[in-house]
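Omission of a single protein chain aside, the complex is shown with its protein chains in their original locations.
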Amino acid sequence: MKTRIALYGALRDADPSGHVDLDVPAGCDIAGLRQLLIRHLRQHAPGIGAGLVERSAFASAEEILHDARSVPEGVELAVLPPVSGG
Amino acid sequence: MKTRIALYGALRDADPSGHVDLDVPAGCDIAGLRQLLIRHLRQHAPGIGAGLVERSAFASAEEILHDARSVPEGVELAVLPPVSGG
Amino acid sequence: MDGLHVAVVDIRETKLDIAAALDFVYDPRFGGIASFIGRVREHNLGRIVTGITYDLFEPLALNTFRAIGEKARDEVGEPLKLYIAHAKGDLGIGDPAVIVAAGTPHRDEAFRACRLAIEAVKHEAPIWKQEHYIDGDSAWSEGCSLCEEQRESELQRQGETGHGHAH
Partner (left out) sequence: MDGLHVAVVDIRETKLDIAAALDFVYDPRFGGIASFIGRVREHNLGRIVTGITYDLFEPLALNTFRAIGEKARDEVGEPLKLYIAHAKGDLGIGDPAVIVAAGTPHRDEAFRACRLAIEAVKHEAPIWKQEHYIDGDSAWSEGCSLCEEQRESELQRQGETGHGHAH
């Protein structure tokens, strides 16, 4: 399935559209999605270090999705680099 | 010497003028002044308990005067019951 | 000290003003501003309060506020701006009785300076609160002794019973 991932903070530099679309195999978990995103960025945004994605969280609009969670179907996700509000 | 002592808080009830004037012997310290005030109030304001004066501090406009300090000459003092600001 | 504003505000003349406090502690170097407002509550110790009268020994109160400013600066270091103002006179429910604001580069120092200052205002400044109750009765609040010997024994009692000051 296609999963859209919205980009925030320093990861916005990865794509001017503000998101990337990934092909995600059925049953993929968030840890797997992370590897897919690292591979995608290595190819399309080589300026973004893999370390940043390693330190980033994935989330829906409602909650953070930790590594063991399955990638939900038909839901736009967001990738959240380390936060620095306030 | 005559020493005027301004009254604050619950001790205002001791005299509607807002102060008492005490005859203070030369060389008297604050501990002695406290006893003079207790004696004065026992006579003139029996509604004021001695315990309240025991828990009160004496002060000039600049600072608290602890028990061992001499009563300064020609300075109006204040007697400060336990505080409850804020 | 520079960067310190202290005031006793006669509320017949003007009100305590949080906006003025925040303006005073503003500084382009400061990322953190912590403030505290103490207001008159409608209840205390189970009784319905209709208002409070604050009595102050003004010159010593102002001196005490200045000393609190020095203590806060010693505690959190430079740069610091601190504003301390206390109301005097008859206050109604919800009226601000005291305002403290502290500005510093980072938030931890601002919180610490603000907390230190309000605790000291409550426990060290010559200020007395008379509560007025709905039944027409009035009472001066139990307070915190400024008398050295008494303070020591009160602190000791608190340590023994594990109770802090409720006020």
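Read from first to last, the chains carry the letters A, B and C; within each, the first residue is number 1.
In the analysis below, a residue touches a chain if its C-beta (ideal position, glycine included) is under 8 Å from a C-beta of that chain, and two chains touch if they have at least 3 such contacts.
As the structure is a prediction and not an experimental result, all values here were calculated from the model.
Contacts of the undisplayed chain with visible chains (whole complex): A, C.
For the chain missing from the display, the contacting residue among C:F30, C:F65 or C:W128 is C:F30, taking the whole complex into account. Listed residues C:G3, C:G51, C:G89 or C:P105: the one in touch with the omitted chain is C:P105. Where chain A meets the chain that is not shown, the touching residues are 6, 8-10, 12, 54-57, 59-64, 66-67, 78, 80-86. Residues of chain C that touch the chain left out of the display are 18-19, 22, 26, 28-43, 93-94, 105, 107, 110-111, 114-115, 118, 166.
To be clear about the criterion, only the chains that are shown with their structure count from here on.
The mean-CA centres of chain B and chain C are about 24 angstrom from one another, to the nearest whole unit. The set of chain A residues that touch two or more partner chains is empty. Shared contact sites, meaning residues of chain C that touch two or more other chains, are absent.
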